[in-house]
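For this depiction, one protein chain was excluded, whereas all remaining protein chains were kept in their positions.
Letters A, B and C mark the chains in the order given here, with residues in each chain numbered from 1 onward.
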C-alpha cells in the first residue's frame, strides 16, 4: 500500500478522495491553483502544493507541475478524480514513467476506450449491444449520409475523443446532416484537438442507465448494480439514483453481466462505468465507457455500503478485490441531486460569488459532498457544481421525500449566488419522475410546461 | 395519520424530529424560547411559536404554554424529543386530556418505569436479571446499611425518580454509606422533587450495553439490536456504537430477547431503551428503561436503515409495526461521537459563545445531526451538545478511522468556544477502545494517564 | 508592512450597505491614549460578536478616531425578522410602551362574551389596571398595564392566540404633572 497519495483535482471530488485517503491512513497531498488557495481540500490535506494560476491549462491540466508536485512530496500515487486528467492516457503513462502509480486503469485501456469509435468496435466484438452506426470514424460527409440513411433518422454525431455528454449533435433529417457534420467536426477539433467524429442511431425518449464495475489486476470483476441518470439538461446529469426504477430483474442482470463482460474483454483494472441507453421497448445499447470515478458514484456507495475510492486505491496498490459478486448486496434506494451555482431563471448561467451563508442539510440518511462553506468565494474559473446531495431510504417514495426535505434545508446565500435547489425540487415533483417513468426528455419538457403549483 | 405535529424540544433533536415529520408530509410546529429565536428548527419548521424566556422552567418545561401552542396551531400530536418533558407522565396525560397525541408510551407506563425502584421490581417479575439490591425505596440509613452488607460493597445509591446518569452515588465502604445516603437523598429531593432512593450492587469495570425496542399498540414488539455506550464521563455518554464490540451472538440474543420480554410485560408502546450493565464475566443486569428516543438513536438507524422517529410517529398514530423481527437486518458498524461546546482543559466547563465558523464534516457514510451553523450563538442556558457525528462502515476498524477523519474535519471557531473533538479523538485512539475492550472506566483512566503522542 | 492594491468597492447596485461615520471631533488636543484605543476596539469586538455574521470590513482611524464596521448585506427575500423581542419597555424613538402577553394563550378584550372591553382606543389607563384576559389551558388570568397612559392601539383582535411576549396593546405614557 502507498503511504502518500496526491489528489490531482479540486472542488468536492478532491475533498472526497482525500477523505478516503485519510481513512486509509495515507498522507494526502492537495494541489491547487491560486484561485483555490483557501479551498476545502487545501485546508484538509496534509500537504498542499500551489501549482499554477486559475486557468486549468496551467494548473489542474498542467502535467509537469502535477508530476513535480508528486515527486517533491514523496507521493507514490496520484488520484485524478473525474474530469481534468482523469481520462488522459498520456498523463497516466507519464505517471508510470515517473514511478508514480496512476489510480485508474492502464494507459492502454484508457486510450482504447477513450476513442469512442474504437470502444464501440471492441465492445461489439465482446458481444455487447451497440447502436447501429458507423464503423469507426466517418471519413466524409458522404459516408455520414450513407450510414445515416442505413440506420435511419434521427442520428447523433459524436466526437471520437468526446464523452461525458460533450461534443454531440442530434440530427433529425438528411438536410441538416451536412451542416451538423462540419459543425461537430469543427467543435471536436477545437475542444478535443481531434476532429474525428462518428455516427449512431439516436433514441428519443430513452433512459440513461449505467453500470458500475470494479476490476482488480488479476482478472476478477464485479458489478455494483446500476444507476439511472435520465434527468439531464443538455446531456449533463442533474439527478441520479440507484437502483434504476421500473427495471426488471432480468434486464438488470443482463445489463450488469454485459458490463462485466466488456470490462474483462479489455483487461480493465479499477473502477469503470458502462453507460447504456435504454429504449422504451426495453432494449439497451452501450453508449460509452468511462474510465474513472463518476460524479454520481455516491448513490452506488449508499446502496452497497462500498467505498468506491477505497476500492480504486486498493486495486491500484495491487490488492485483489476483497469481495465476490455475491457479497455485493444492494439495499434500499439512493438518490443524488447536483446542486449547482447556476441561475435557472437565466438559462442556468453560472453565478459565481461569495457565499455569505452556506448551511448544508443533515440528519438521517443524508450525505453531502461539498467543498463549499460560509465565506467560500465560488470562482468563475471552474464548473458550477456546489454540493452533491445524496439520500438513502428503504424505498423510492421515502427517498424522494427525504431528498425534497434535504434540498429545502439548504441555506445558500450570497450577493449574486443562485442555485438549482428549487429547480431540482420541481423536477423531483414531476409526476413522471415520481412514477419512475421519466426519460432524458424530462428537463426539456419542464421548460415547455412549467410545473403547476399546488 | 396526523397532519400537524408539534416538536416540544430544542437543539439538534428538535430539528431531527422535524426533518422526519417533513418527510412524512406532516406540517411541523416548533416552539422556542426567546434565546432560540434564530435556531435551526425555528428556521426549518412550518410554524414556530415563542413560548417563554430562556429559562426552561418557563419555556421548554412549561406544560401550559406547550399545550396552548399545540392547540392554537392545530397540532394533533406532540413529539417530546429527549429530556425536558419526554418522560413526564403528567405531561403525557395532559396531552391526552387535551385531545393531543403524546408521541411516546402510555402515561401509566412512563410512570411505572420512571419510578426506578418499581421498574426494578416489575422487570424482576418479568424474569429480567436485576442487580442485587433493595426491594423498593430505602426507608432508613439502617436499612441501606443492611442491604449493602448483604449485596456487598461497592454499592450505588440511586434516586427513584432519577435516570439518564443523574442522581447517583457510588459507595465503596460502609463508613461512607451514611454520608452518601443523606447526600443522595438531599440531591434527589432538590433535583427531582422526590427524595426516595434505592440501592444496588455496583459493578466496577462494566460495560454499558442497551437494547433498542419498538412496540406497537397491538402487542407486537421487535428489537433493533444493541448499542454499546461504555465511553462515559460522569455517567454521561460520549461515544456510542452498534453493534457492541466483542459481544457473543448468544449473549446478544439473550439481552435483546430480555428487552422485548420486558417491554411486552408492561404493555409498552413506542420506542424504548433497556439499559444493561454487562459485567467482566459476561453477565448482564438491567439498569433502567428509558421511555423515549435516546440521544444515540442514530447509530441504530445507521445499521438497521430504520428511521426511529418515523416509527415512533406511525406507532403513535395507531399503525401496526410495518416489519417483523426477521426483517430487521443490521449491517456494518455505526459509531456516534457527541461533540460538545466544552473545554476539556477546564474540566469540561461549557463554553457558550458565538460560532464565527462552523463547518461540519461530510462525505461518505458520515451523518451529522446539529442545530449549529456559522453565526449561531451557543447559549449558556442549555446543554452543551453541539453536534452528533455518526459514521457507518462495513467493519469497526474502518468505522473508527472514518470517525477520526470526520472529527478532524470539523472547523468550529469562536472567540470563546472550545469543543470536545480533540478529546473524543484521543478516546478513540486508546488501545483498549480500539480493541473494543474498554469499560465505563475509560475516561477516568484517560485523565490519570494522558495519551502518549506519537 | 503589507499593502494591497486599492480596490474600492462601491456597489452601485446597493447590494451592500455602506457605513458612514460622522467622526465626532472634540476640540482640544487630548492625547489619544492606549486605553482609549482599546476601548474602541472592545466596542467593535462586541459589535461584531453580537452579529451573526462576520463583518466584511472594519475601518479604524486613529487621529480623530473613526471606526467603521461593515457586514455583507444579504440579498433577496429578507431573513425572517428576528421575532421582535416584545417587552413592555418604551421604544426609544416613539416613547410608546406595549402591553405584552406574559405567556402563550388566547387573548380576550372583555371579561366575558358580550361584555364591553376592558379598554378602548383613547382610554386612559392607570398602572396596574386590567386591560385584557389571557386564557391558558382553560385558566383565565388578567393582563394589566405596567404604566399609566393613553391607549393608542389594540394590536390583537379579541379571542386570538398569542405568543409569549407578543405585543397586545400600545400605550402612550401621559406626561406627569
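The criterion applied here is as follows: a contact is a pair of C-beta atoms (placed from the backbone, for glycine too) under 8 Å apart; a residue touches a chain by one contact, two chains touch by 3 or more.
Because the structure is predicted, anything quoted here is derived from the model rather than measured.
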Residue in contact with the excluded chain [from A:352, A:422 or A:441]: A:352
Selected from A:17, A:42 or A:69 as touching the chain missing from the view: A:69
Among A:52, A:270, A:298 or A:344, the residue in touch with the chain that has been omitted: A:52
Hidden partner chain, touching residue among B:46, B:357 or B:426: B:357
Those residues of subunit A which, in the complete complex, touch the missing chain: 34-35, 37-38, 49-54, 59, 62, 64-69, 71-73, 98, 351-354, 374-375, 377, 379-381, 414-416
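The rule we apply is simple: only the chains that are shown with their structure count from here on.
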Central subunit by CA centre of mass proxy: B
Centre-to-centre distance between subunit C and subunit A (centres being mean Cα positions), rounded to whole Å: 52
Intercentroid distance (Cα basis), subunit C paired with subunit B, Å: 39
Multi-chain contact residues (two or more partners), subunit A: 357, 375
Contacts with 2+ other chains: residues of subunit C: 53-54
